[in-house]
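Note that one protein chain is taken out, while the other chains of the complex remain in position.
Going by the order they are written in, the chains are A and B; count residues from 1 in each one.
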Amino acid sequence: MSTPVVTITTPENPVEDFMRTDRMPHIWCPGCGIGTTVNCFTRALIDSKTDLDKLSIVSGIGCTGRVAGYVNLDSFHTTHGRAIPFATGLKLASPDMTVVVYSGDGDLFAIGGNHLIHAARRNLDIKVICVNNLTYAMTGGQTGPATPLDVITATAAYGTYDPPFNLPQLVDAAGAVYVARWTTFHVKQLARSMAEMFKKKGFGFIEVISPCPTLYQRRNKMGDGLDTMKFYKQVSKIKHGTPTNEVGLTKSGEIICGKFVDRERPDFSTMMHAHLEHELGAKYIPAEAPVCS
Amino acid sequence: MARGSVSIVVERCKACGFCVEFCPSKVLALSDAFNSKGYHPPHATTPEKCTGCDLCGMYCPDFAIHGFRTDKTAAAAATEVEKESGDAC
Partner (left out) sequence: MHADPVGVLTGAHFLDGDHAACEGAIAAGARFSAGYPITPSTEVVERFSQRAPKIGATFIQMEDELAASITILGAVWGGVKAFTVTSGPGFSLMMEHIGYAVMTETPCVFIDVQRGGPSTGLPTLPAQADMMQVKWGSHGDYEIIALCPNSPQECFDLTIKAFNYSEQYRVPVFVMMDEVVGHMTEKVVIPAAEDIEIVPRRWTSKDKSTFQLFAPCGEEQIPEMAKAGDGYKVHVTGLTHNEKGYPDMTPVVQERMVKRLVTKIRDNAEKICITEEIDIEGADVVVVSYGITSRVAQRAIETARAEGLKVGSLRLITAWPFPEHVIRAIAPKVKGFVVAELNLGQMVREVERCAGGQCRVKLVGHAGGTVHKPEEILKAIQGVVR
């Protein structure tokens, strides 16, 4: 009996279709989790069957901000802290576009904090993915608004003494309709969460805790990326629906993950249209999505 | 017979170890080989255990590995396929 000869066609990595492969390799360090979040992002796009021609990604400045430059989508690498207002303009001008803001903890919560809370307040239909590596990584690991207490950073040589924001709590309080947190260890859950968020109208926010082995972990003698991933596995607990004021982070303590907020609230555009129609009747002419001619 | 296989883009790997650690079937280990940047890329030490779940692919921050099902494409031996990246680094 002869052995059957079979040719295996190796299927491509699903992430390849989404990457600007002419820009590989990327700049992220060994053990950095940002690339992991991008895998989850691409899986989420595939699973949610999002029309990729109608999806734009907007980022700010920082290591996570570089995501915009690597994905093969309409992508906008904007200024520090201002991805959200750029996304606001893009979304309002092109209402059928799915607009994803992909940026880091410092970009979104320090310099960009004001824009974040207003976009959440308005319930703009944009999806924010915040990769939180607890530091300003790109510039060398300085203290950020999410850096826990007692952590050594480039600008806190003796350890931090000002408390961080609790990111889910802040966006929840500001009015976000979808708030979740995962770590880069939770790849399956993160991909599912992203897909869920893409389908939900309104201001969605997912915090992804990620290693920064070169700076944050190294300065605090917390090992490398793999050590950090094992740490996430060890200390994280999935507790959906936890009140967001209870999910604050500490240097080595429990990381509560899960979906914390999933509520219904009309988004900005829906409210605007309904109100103007009510007030102006036939005189109201809604803005149309532009066509190139 | 393996249900799956992995494909590794050796030149992209930075030997972070995520795939090795989180493969549920413990198929992978960092090899003794080097890529041009001096990293030890992974290889499948027990390829017959691979289920093609692609958790390695989801974890890899460098897009250097992914897993895929092979049992759905007729009888096939699981082979480790190494693809040299031709891109300039």
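As a working rule, a residue touches a chain if its C-beta (ideal position, glycine included) is under 8 Å from a C-beta of that chain, and two chains touch if they have at least 3 such contacts.
These figures come from a predicted structure and were not determined experimentally.
The shown chains contacted by the absent chain are A, with contact judged over the whole complex. Summary of contacts with the chain left out: across A:23, A:199, A:230 or A:251, the touching residue is A:23. Of the options A:13, A:75 or A:147, the residue whose C-beta touches the omitted chain is A:75. Against the chain not shown here, chain A presents residues 20, 22-23, 53-54, 56, 58, 68-69, 72-79, 81-82, 85-94, 96-97, 114-115, 118, 276, 280, 283-293.
Quick note on the criterion: only the chains that are shown with their structure count from here on.
Inter-chain spacing, taken between the CA centroids of chain A and chain B, is 27 Å. For chain A in complex with chain B, the touching residues are 4, 6, 8-11, 13-16, 19, 21-22, 24-26, 28-36, 38-40, 43, 185, 187-188, 191, 224-226, 229-230.
Of all residues in chain B, those touching chain A in their complex are 5, 7, 9, 11-12, 14-18, 21-22, 39, 55, 57-63, 65-66, 68, 70, 73-76, 79, 81, 83, 85, 87, 89.
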